[in-house]
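Only a single protein chain was left out; the remaining protein chains are all shown in position.
So that you can tell them apart, the chains are marked A, B and C in the order they are listed, and the count of residues begins at 1 in each.
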Amino acid sequence: MKQVKLFLGPQHPGMHGNASIHMYVEGDIIKKSYLLPGMLHRGFEKTMENRTWMNNIGIIPRICVPEPDPNEMVFANNAETLANIEVPERAHWIRMLILELARLAAHLMAFGGCGGPTGLYTAMYWAQADRDGILTLFEEITGQRIYHMYIVIGGVRKDLPKGIEKKILDYVDDLERRLPDYEDLVLNNPTIIARTKDQIMLPAEVVWELGVTGIGMRSATGKAYDIRKVAPYARYDKVEFDVPTATYSDALTRIRFKWLEMHQIIRIIRQVLELMPGGKVREKALDGSALRWQVPKGQVYTAVEASRGEYGYYTVSDGGIMPYRVAVRGASFPQGLLGVEKYLPGHRIDDAALWFDTMGICSPEIDR
Amino acid sequence: MNKHIESVTEAVKAKFDVLNTEIVRDTQAAVDLKPGDVHAALAFLKAQGFRQLSMLTCVDWLEDKEFQLVYLLFDWDKGVRLQMRARLDRDNPKFTTVTNIYPGAQYYERDVHEFFGVEFEGNPMSYKQLFLENWDDIPPMRKDFNSRAYSDKKFPVREYKKDFTKAGDGK
Amino acid sequence: MNLNEILTGTLTGLIILVFAFVWQTTLSGVTRKIVGRFQKRYGPKFYQEFRDIFKLLTKTGVTHGWVYSFGVMMALGGIMGTAMFMPVMRFTAFPGLDNVFIYVYLFAVGMLGMAMSAVGSGNPLAGIGVMRALTQMVGYEVPFLVVVLAMVYGHGTASVSELAAVQQAAGIASWNLVRMPIGTVVGFICLLGMLGKKPFETFIAPAEIASGPMVEYGGKQLGMLMLLHEFSIFIEVSLFVNLFLGGAVTVVGFIIKYVGVFVLASLVSQALGRFKIDQVIRYFYRWPIALAVAQALIVVFLGWGV
Partner (left out) sequence: MGEGIIEKDKKLKEGWEGISRFFRANSLWMLMYCTGCCAIELPQAMTSRYDMERLGMGPMATPRQADVLLVTGYLSVKTLRRVIYAYEQMSTPKYLVAFGPCPINGGIYYDAYAVINRLDQYLPVDVYIAGCMPKPEAVMNGFQDLIDGIKNKTADGWKRYRDNYEWYRKNQIESLGELRIKDEFHE
């Protein structure tokens, strides 16, 4: 049969983000495919070498757009490790709050986003409407809806505003009440089940071969491979939460996991608000001008659990006022590039967008 | 301090000619190896439980005239991370691929080749351009590449009648 | 048929066309608003659809060869011709010619014109979309025709206006909805397939094949395509109203039935995802066809519903 070249993206309604999948198609079956990244390549790693440590805080959230806060967390964490800064207790808890809210926003977006490729736009609209509530909370806490620049070296930029706890609790109560609606709309929907059940598999061997992390890894291996559990950062060892696991990873399982994790996030947020101690929120990293702050020599890697998996920075300092080298590990790099090349072929073109979505691929963090 | 950290570094030390070890933080250690030992060490560590290559990256030490390859390994069961580092000659950056040990390294090697010019023998895909298109200069992440100069040369900048950058200073 | 009849018939047909355009376009706008509310939004103004169509007609169009341009004309002409034959309330443009099979065949002309034009644009996605649309047509036509044939057999006539008139004899009790409930369910599922509503939206599928046949259309041609879309919705929904809901005698009755069917179809569509094309065919050839055959057997052998 004749092979036809097809593009999925960069301009394509099924493509979330600016990336392109090149497919050689026979009939409806994809025979060969590549991801063409780089449409969002900004040279971030180079740009960061030309900014001071403190200036960098302002630009790094832009590396991953749907969930920018892990960027701030890993960067701050790296600098603190190198410069030996002890973060105040309250700041740890506020960081957890911010990270969990960001994860909730990203999960809502991804969960509703699965409505795009499957045609269930209502889920997308509902989830985006709920995500808007989180953005409003962020605006009140940090002053910005998307890019917060809130987690800074030595703690967080400023304390939580008064009365925000109640607003957050109101929001999560409201969301929790409506989570069953989402289950009915998406997870129990016969058409979605027909599209996703037993399709787009991710076996455990593939997970280890590619280095997939996050929901993909947990849904395939059956173990709680979550960095929050395996190597806790902030104060995740002091809160109780479950990590959903399974040994059979089809598209439906991975969508369901997002829904299950939303429950756990709400649980963590409640505990954080309850257990949060008082005190100061930022340790002064230096005396004098922040622009001349020098960080001691060293090489360190920090990873956090973003909504899509292990998200980390490798930071090298040569003792100067600017980072000598920062390398970004995007959580979806392995499945986005090698995964598309090796494991997308064999699927139908109908499933390509859904494959891309349920694997949790985010193109800006691949491209940097 | 994670108890596994020391046992792992000790095991590597016992088996290979380690130039330097460093405990970065309680769950992370760094090992400096000779380039020749990297493959054997990676295979050894993979058998020890470091089943995931989190990232392969490169650092350009311009003054030492060396490239430093960094393999970041993670053991998901013990929660231990290991940086494995090896230095290459900067003028002749050639290395062998590790895709036979960690298949996931394929695109990281391609990335390093594109941005630093390190060649990985045995990984034919790594010679193709990935992120950049029609690139016409030295690999951009090298320290002697001046990003600002390239940008000014290639892309016209907007000219403002008033210089806002200086107006703020000293007033 | 003398000249006079032809003239009045054509005039009636044109009036039906204008009515169809104004009515269906307004209703599409209203439905967009209702769907907007369903999705927790405010929705556009009810006349938004008019603005879209007229805007497209004022834009410049790019042509991809004469097959492409001619195909659009042919499709629009075919569909408009079909719409003229549709009995609306008591008005029929060409009495005696409104046989069910007229719609099936004339409708195919429009669809073929569109297929020709879309493939003529040369985009592989359009080709895939057309292939899917025709495959899907094979899927829903069979159960639909089985039900319609059973109805024709039962009532002894194939004229749509007469089928509607038969059902008006004894109020709601004589509607085919009551007489042939299984057939009506099959008819509604097939209507979803005809309208391209989810879960049978496979041939448009923006996220998979970037709106399929329409992928290369822009400007005037897209405007004509939207016109065509409105007319074909009008034909399909009116046909359903005439066949299963007893047609309509008054304007109010027609509007209520029509709105009910179309809004229900749109809302059902919003709560469902989209099937893959093989699932569509498998679906149609499992339940609807079995139910349609069951209905036909009931009509033919038990004589119920006649």
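The rule is short, and it goes like this: contacts are C-beta pairs under 8 Å (C-beta built on N, C-alpha and C of every residue); 3 or more make two chains touch, one makes a residue touch a chain.
It should be emphasised that the depicted structure is a prediction, and the values quoted were computed from it without experimental measurement.
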Can you list the shown chains that the hidden chain touches?
A, B, C
For the chain left out of this view, which of C:P95, C:G219 or C:G253 touches it?
C:G219
In the full complex, which of A:H22, A:R235 or A:K342 touches the chain missing from this view?
A:H22
Quickly run down the residues of subunit C that touch the omitted chain.
32, 36, 39-45, 48, 51-52, 54-55, 58-62, 206, 210-211, 214-219, 222
For subunit A, enumerate the residues touching the unshown chain of the complex.
5, 7, 10-13, 16-18, 22, 34, 36, 38-44, 46-47, 50, 58-59, 62, 65-66, 109, 124-125, 128-129, 131-132, 135, 145-147, 364
Touch list for subunit B against the chain that is not drawn:
128-129, 132-134, 136-137, 140, 145, 147-148, 150-151, 154-158
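As a convention for this text, only the chains that are shown with their structure count from here on.
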If every chain is a node and each touching pair gets an edge, what shape is that graph: line, ring, star, complete or other?
line
Using mean C-alpha positions as chain centres, tell me how far subunit B is from subunit C in Å, no decimals.
60
Can you give the whole-Å distance between the Cα centres of subunit A and subunit B?
22
So the centre of each chain is just the mean of its C-alpha atoms; given that, what is the distance between subunit A and subunit C in Å?
44
Would you give the residues of subunit B that are in contact with at least 2 other chains, written as numbers and ranges?
none
Return the residues of subunit A touching two or more other chains; collapse runs of consecutive numbers into ranges.
none
Quick one: in the complex, what on subunit A touches subunit B?
37-38, 41, 43, 45-47, 50, 81, 208-211, 213, 223, 225, 230-231, 298-301, 303, 310, 312, 314, 316, 324-325, 327, 329, 333-334, 337-338, 367
Subunit C partner contacts - residues on subunit A that touch it in the complex
4-6, 12-14, 28, 115-122, 125-126, 129, 185, 189-192, 194-195, 348-353
Which part of subunit C faces subunit A closely enough to touch in the complex?
38-41, 124-125, 128, 198-199, 201-202, 205-211, 270-277, 279
